[in-house]
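For reference, the structure discussed in these notes is given below.
Heads up, one of the protein chains got dropped from this complex, but the rest are sitting where they should.
Our next item is chain A:
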Amino acid sequence: MAKRERRVGYGWPVLLAIGVHIAALMLTIIKWPESEPDPTSSSVVQATLVRAETATDQPQQTEDSAPPASQPEEEGAQEPEESAPAESSEEPAPDSDAEVTDSAVEEAKAEAQRLQEEAQRAAEQRAKAEKRRQAEAEAEKKRQAEAEAERKRQAEAEAKKKRQAEAAAEKKRQAEAEAEAERKRQAEAEAERKRQAEAEAEKKRQAEAERKRQQELAERAAQANNSSLDSMISDEEQSIANAKQANEAANGFKNLVRRYVEQSWNVPSNASSELRAIVRIQLLPTGELVSATITQSSGNSAFDHSVISAVEKAAPFREMRELDASVKGRFREFNLDFNPEDIR
């Protein structure tokens, strides 16, 4: 035993260590039960129907009126019970004074008789009172029952009245609905008539258009013979127009750059309208700014500086990418002149 205590083996520790790791792994693997997310409904307003109420509130009314009707009955039943314990009587204690003298004995006898009589009377009275009370209770009960019946009758009468009113309203509504339907039907019939008329007019118009088109076709076929020369001329014109367009695009790009720069230009407040700076802008084909330098200074270094920083702020000019290759070449490097009057 002493030996076992001395050397601590590694068997148990290994098992314990592996157990610890498996437990840790389980903790990561086990999915804790999550609360299910609410099913997202497609409707914007999330509402659940609690009770489908009937169109008429009649059944509900009768339901509501039922509970109070049964309440007074219970109360009436409880009342006699409550009064019952109150009649516990205190017995008159007989006088136990025993005197040796006869008179005393007689007196005692008389006294006892009197007491007895009194007790009897009291008992009678009590019985009477009891009877009266019972009668009262019964009367009360009856009255309550009557009142109950009365109330019920009234409720029923009311319900009936309501039902009748309801029915009348219903009839009225139906009549109205019918009238409405009638009116609608008439309106529809009229609309139908109108539509037919329109369709006819449409047909007429189409026939006319068809005739015209055929005429035109015939005319064009006649012209087609002498148009081959014209087409050559028009080709020429088109190429000229293309060149013009490219030119315009180039000008447009320059204007665009100018507008961008002016948008981000903080003109110094002291700049007078006579100042004028020319900036040389170098761009990459992608529109990135390579450099912007002042080629002709305005003489006001703050003004020059503001122009340069405006150009830098406005860069890059992405529209450069959309230009034609031939036009792009022109804008790798170009000059822009700035004048505070341009934006004032």
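FYI, contacts are C-beta pairs under 8 Å (C-beta built on N, C-alpha and C of every residue); 3 or more make two chains touch, one makes a residue touch a chain; residues count from 1.
Everything below uses one rule, namely that contacts and distances are computed from a predicted model.
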| item | value |
| --- | --- |
| Chain not displayed: protein name in its UniProt record ("ABC transporter permease", "histidine kinase", "Tol-Pal system protein TolQ" or "GerA spore germination protein") | "Tol-Pal system protein TolQ" |
| Residues from chain A at the interface with the omitted partner, ascending | 2-3, 5-6, 8, 10, 12-14, 16-18, 20-21, 24-25, 28-29, 31 |
